[in-house]
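Report on one structure; see the data block that follows.
Of the protein chains in this complex, all but one are displayed in their positions.
Let's look at subunit A:
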Amino acid sequence: MSRFLRPAARLAVSTRAAAITKKASPSFTQAIARPVYFGGSSQNRSYAEGAGVKEYTVRDALNEALAEELESNPKVFILGEEVAQYNGAYKVTKGLLDRFGEKRVIDTPITEMGFTGLAVGAALSGLHPVCEFMTFNFAMQAIDHVVNSAAKTLYMSGGIQPCNITFRGPNGFAAGVAAQHSQDYSAWYGSIPGLKVVSPWSAEDAKGLLKAAIRDPNPVVVLENELMYGQSFPMSEAAQKDDFVLPFGKAKIERAGKDITIVSMSRCVGQALTAAETLQKSYGVDAEVINLRSIKPLDLDSIVQSIKKTHRLLVVESGYPAFGVSAEILALAMEYAFDYLDGPAQRVTGAEVPTPYAQGLEEMSFPTEQLIADFAAKMLRV
């Protein structure tokens, strides 16, 4: 492996080691005794087929992940606005209050600053809170606690105060909620040393990443997507088990191909897959689609391996173009894979405008399947 790849490889190794060797409380030692990791070469395989595969919505997958972690570890609890009585603004925490009681599933006053601070304090005192934001747009009220306290206290305390906390909620744009409610915070949290940031697409992603986030001893930000909650995906038998977790820093190749690498995350992965099918049908182009899953740490290794194969890179995200996740990936591609590229690496992103309320303009502000396919075709000159 080239010397250039060492930083990323080291990152991947260290995160996996951390996930496996982390201290487990007695009650769920059993649960992590045989963790199911889809690591290494098995990343390439698609969903298991046949008996045992069930359809799960992303909402159900998240709900199951929360229920399993609440069940297996008494230190885990959930708090946020309307998570208990009302079952969550998007029904992700449905039934959890009835099952685990009001000490584990807690409705808070409308004070992001207050309940995030409370959650961070509880984590610094040894509990494992899951802090739900009704949307990450509201989390700006609380970002000081996330960035300055959760992410930095382990370091600033000389390693004596770990902060095992999970921040989760819908991120990015929804529909018809205008500029102040339609932002993607991947790049914001992704730029902070001390945080881990994941962004699930499918039901398996959602369950595996959320469970890993809750178990991870570090503060983890789980950026979900409101528009994905109701979507169904097949869930393999392994993923339905309560010991299913996904490793951080490992991307998944959702579709293997040889002509162009399309790197994406969250909802855009589905769009990229559709675009890949269009490319196949219309131009006979075989696109490889990588689902990042994890934004920080970033699986540079998989991206570079893919570029070596396809020699073209297109990054798709719904965040703003300036100083964004795709900007970072393009920069990394320049640093670590420049010699393998046959043309400039490119990106399709959200438009650099305050998100319009007007439906037509809103649709044009974010990547569409057609746009991705057209852009890739242009890059390949087909």
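Criterion: a residue touches a chain if its C-beta (ideal position, glycine included) is under 8 Å from a C-beta of that chain, and two chains touch if they have at least 3 such contacts; residues count from 1.
Keep this in mind: contacts and distances are computed from a predicted model.
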Q.
Not counting the visible chains, the remaining one has a UniProt entry; which protein name from "Large ribosomal subunit protein bL19m", "2-oxoisovalerate dehydrogenase subunit alpha", "RNA polymerase Rpb4/RPC9 core domain-containing protein" or "Sedlin" does it give?
A. "2-oxoisovalerate dehydrogenase subunit alpha"
Q. Of A:Met156, A:Met334 or A:Leu361, which residue touches the hidden chain?
A. A:Leu361
Q | Per the touch definition above, residue among A:Val53, A:Ala67, A:Val177 or A:Ala377 touching the missing chain | A | A:Val177
Q. Looking at A:Glu71, A:Asp107, A:Asp243 or A:Asp286, which makes contact with the chain not pictured?
A. A:Asp107
Q: Kindly note down the residues of subunit A that lie in touch with the hidden chain.
A: 81-82, 85-86, 89, 107-114, 137-138, 140-141, 175-181, 353-354, 356-358, 361
